[in-house]
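Excluded from the complex is one protein chain; the other protein chains are retained at their positions.
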Amino acid sequence: MIEETLERWEPVIGLEVHTHLATKSKLFSPAPVEYGDAPNHRVHVIDLGLPGVLPVLNERVVELAIRLGIAVHAEVNLRSVFARKNYFYPDLPKGYQISQYEDPVVSNGWLDIELPGDDGQLETRRIGITRAHLEEDAGKSIHDDAVTKGRGTHVDLNRSGVPLLEIVSEPDLRSASEAGAYLRALRSILRTIGVSEADMEKGQFRCDANVSLRAIGTEPFGTRTELKNLNSFRYVEAAIEAEIERQGEILDEGGSIVQATMAFDPDTQTTRVLRTKENADDYRYFPDPDLIPLLIPADEVERVRREMPELPDAKLARFVGDFGLGQADARQFTESQELAEYFDRVVARTGAERAKEVAKWILRDLLQALKQLDLSLEASALTPDKLAALLELVEKGRLTPRNARDLFALLVEHGGDPESLMVERGLEAVSDEGALEVAVQEAIDANPKAAESYRAGDQKSLNFLMGQVMKKTQGKADAGTTRKLLAAKLGG
Amino acid sequence: MSLPALTLALQAAQLSSRELSSCDLLDAVLGAHAGRGDEANAVVGLRAEAARAEAVEADERLTRGEPLSRIDGIPVLIKDNMVQRGEETTCASRILEGFVSPYDSAAVTCLREAGAVIVGRSNMDEFAMGSSTENSIHGPSRNPWDLERSPGGSSGGAAASVASGLVAGALGSDTGGSIRQPAAFCGVVGMKPTYGRVSRWGLVAFASSLDQIGPLARTAEDAAILLGILAGHDPRDSTSLAEPVPDYCSALDGDVRGLRIGIPKEFFEAEGADPVVLEVVREAIAELERAGAKTLAVTLPHTPYAIAAYYLIATAEASSNLARYDGARYGHRSKKARTLSEMYTLSRSEGFGTEVKRRILLGTYVLSAGYYDAYYRKAQQVRTLLRSDFEKAFEVCDVIATPTSPEVAFRIGEKSDDPLKMYLSDIYTVSANLAGIPGISIPAGFAHELPVGLQVLGRSLDEATLLRAADTFQRRTDHHAQTPRGWLR
Partner (left out) sequence: MSADLGQILGYVEKLQELDTTGIEPTAHALPHRTPLRSDEPEAPLDPELAVSNAPQRAGTAFVVPKVIGEEGAG
């Protein structure tokens, strides 16, 4: 079992992520980037690798690469070079892929991941990012007999030429769950800064893992294998664990690991060798003579830095520091750009002092209501302004928290103006002593035992009586006033 | 109908005065081609009907007095490596037989927008790899001056078609001399512009950092007209230069007084150069001196290394550029292929000729791990040294004059068994491609009754000076007006 393996062996894991950049056209051709078309319906002559075609770089990818570089605290190299990676495959129309080799656009960065440590507390680990570079995606080879009717392989070049950023981590990860955490953090960054939608189902965020083991306490790396095309977080972690176990068993028996490309079988939860890599492939990289090196002006990097959307860890720090939110709550906001924006807009109206309350309303009440109604945040009629208005009513004592929650549900589904709705439904809080007196007296009279308890010193009975008053007044009784009246009448 | 005037400029004048129509010119081309059966085998794909329709449209414009350009209605040839929508482009290779392009090259678009009538494609060495136009599935082209001899290569068909009088202008491509050397062998003008001056969009790539399209014609003026049509920035070509295009024709003032001509000793000392050829070239340079130019000795010390650097860089780039010919999406696919692997190996083995295979193997080797530094990277460093040779020389002179070729046209078959020998004949032309500078070859005289070319090289983007020198020379000599035995008119 893996626990046994981990007693003797330390996993060393590096991840390579290929992410589709959020552009409208391809990396070197003006064909549109979309998903799910019939074969070869979204190609330009450049994507077909026809004789005589030439590549021209999409300016948008430069901006996106710079953003990613800044977001992972890396160096944005002001001069990077496109290189040809030469090999034959049907989905590679030119017989080479335009990528970057010796001089990538981004290098030497890092990001922090958080995982529960042995004591259950969250620990931060810094994972190095060796480099990130631009390259074009290949097309698709379809081997599925259902499509090809057993005759040959179909080749669809719609995806050929789509812009990718390949992000390579240092082999700093030490477990499958660290790998998962790294991927989640990276994905969150990519989405937050608008570099990629990173939708794994659309194949916009693909991961390869390099896994090796070394004896605990030793330095040199063991032989590694490569797990390719892991396209869900679950699979990544399961595949890495399966591979760790597999390697551990071999090493325990005194065997040695053969360098290979592995495939993960989710049904059996095991990895198997796809092909061995005794000799590294020779891609005969050389600078692409059809392209000029990518020269980025230094002030361009500065401009992008200034205009960067707030990064997840900065947001976390702000929500915890400025607003006093707990780590767990703050984290929920950093994972959703839209939720965070929603929060910011409500707090802009209510003020930072009420931030914690706002957070509770959003994370508890709003999310629950959305779930129940099966609505997205966008589709909900409860805009940040309306929520702020609702909270203002509570703050001013015009609405009790309990009635606010009822109103809330209505607002989420149907919208409307909180104040008008409150009046319409007759939910306005009552704080007038005269009006409440009757209800208070009735509550005391109907519950003599509770009244006695309170006089004897039991505070809880007061709450019980307050609840009774609430019932009688359909929740409209103002808490403060009610408490005051009860206390006075009970002589406490 | 007799058409003695055979320059673009004169044809344009005749069209303008309506002495002749575009259809008349086209008839003359088609008639000449049919009559002698294209002895030189210069043309590989005549598009008579389509050309006729274009000639008719041109005549309508000319009648209205609204020509699109100076060459509106004039028949020209493109080389079989420049794609044209709806037409076959083979690059003289089996692997592209039957390939019909869905898009136009920039060169074709330029010609079309100028109203020129593209009559067909000219023969070439397969994928532009060769110096003799013998490596072609369409059979070798022949030199109109002596049909047993090569017209040079790889733009041999283009040079032969102009030399034989079939057309007044043709486009060629030059990677290591493939416009200039055939121009020299055939006694016509051929120019390779500065790298990046003419768009490579739609030019089937051989060596991306060296290839350029250029004109072949009888006179410097015609070359200037064609260059003016072709030159300019193209956003579809990332290596295309954005500098504005001057009016090349207005530079032809016939005045070379004070022009400083550098004579590089390395080019006149080369082993194996025919001394008669060298003498003709020296005399041609003397003519320019008599016109007021000054000569001075310069040195290009890295010249002996140019061929080696060229063949390393060109074959490396070619091996990658030709990887797309795999039988998957277009071109030849072997009928014997049952597996994917066989599709690649058999299609390419059947589809490529020997010289192309040789260069792909060499290029693959040059780029492979362990050899990249010693070969490819080294060659690129030598390239830097060659460029700085030229930069230093151009500090003291304006142009450099050399022979275009160390010899006159050789017999067909004479060199085809010795590839290295064939490569060495590029000795005078490759440096310009490596340095990216422009060069022109002009008919300078005759040796052994065969044409000799004078090559003039210039600074980057200084095509105007080269054309001016060439035009001046042609005002004072008549070598370019001589016609060969294979004259078609």
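For reference, chains read A and B in written order, and residue numbers begin at 1 within each chain.
Note that contacts are C-beta pairs under 8 Å (C-beta built on N, C-alpha and C of every residue); 3 or more make two chains touch, one makes a residue touch a chain.
Owing to the predicted nature of the structure, the values given are computational and were not obtained by experimental measurement.
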| item | value |
| --- | --- |
| Residue of B:7, B:22 or B:239 touching the missing chain in the full complex | B:239 |
| Option touching the unshown chain, where B:36, B:260, B:294 or B:357 are the choices | B:357 |
| Omitted-chain contact residue, chosen from A:215, A:258 or A:295 | A:295 |
| Selected from B:435, B:454, B:470 or B:488 as touching the chain missing from the view | B:435 |
| Residue in contact with the excluded chain [from A:12, A:115 or A:142] | A:142 |
| Interface residues of subunit B (partner: the chain not displayed) | 98-100, 102, 195-196, 209, 235, 238-242, 302, 304-305, 307-309, 311-312, 327-333, 337-340, 342-343, 354, 357-358, 361-362, 365, 374-375, 377-385, 387, 419-420, 423, 435-437, 460 |
| Sites on subunit A contacted by the missing partner chain, in the whole complex | 23-25, 30-33, 38-45, 48, 56-60, 62, 81, 85, 87-92, 97, 138, 141-143, 148, 151-157, 228-229, 263, 274-275, 281, 283, 287, 289, 292-295 |
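By our rule, only the chains that are shown with their structure count from here on.
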| item | value |
| --- | --- |
| For the subunit B and subunit A complex, residues of the former touching the latter | 82-83, 89, 91, 96, 99, 101-103, 105, 200-205, 207-209, 235-239, 316-317, 320, 322-324, 326, 328-330, 340, 344, 364, 367-369, 372, 376 |
| Subunit A to subunit B touching residues, read off their complex | 45, 48-57, 84, 86, 88, 90, 93-96, 153, 155, 282, 284-286, 289-292 |
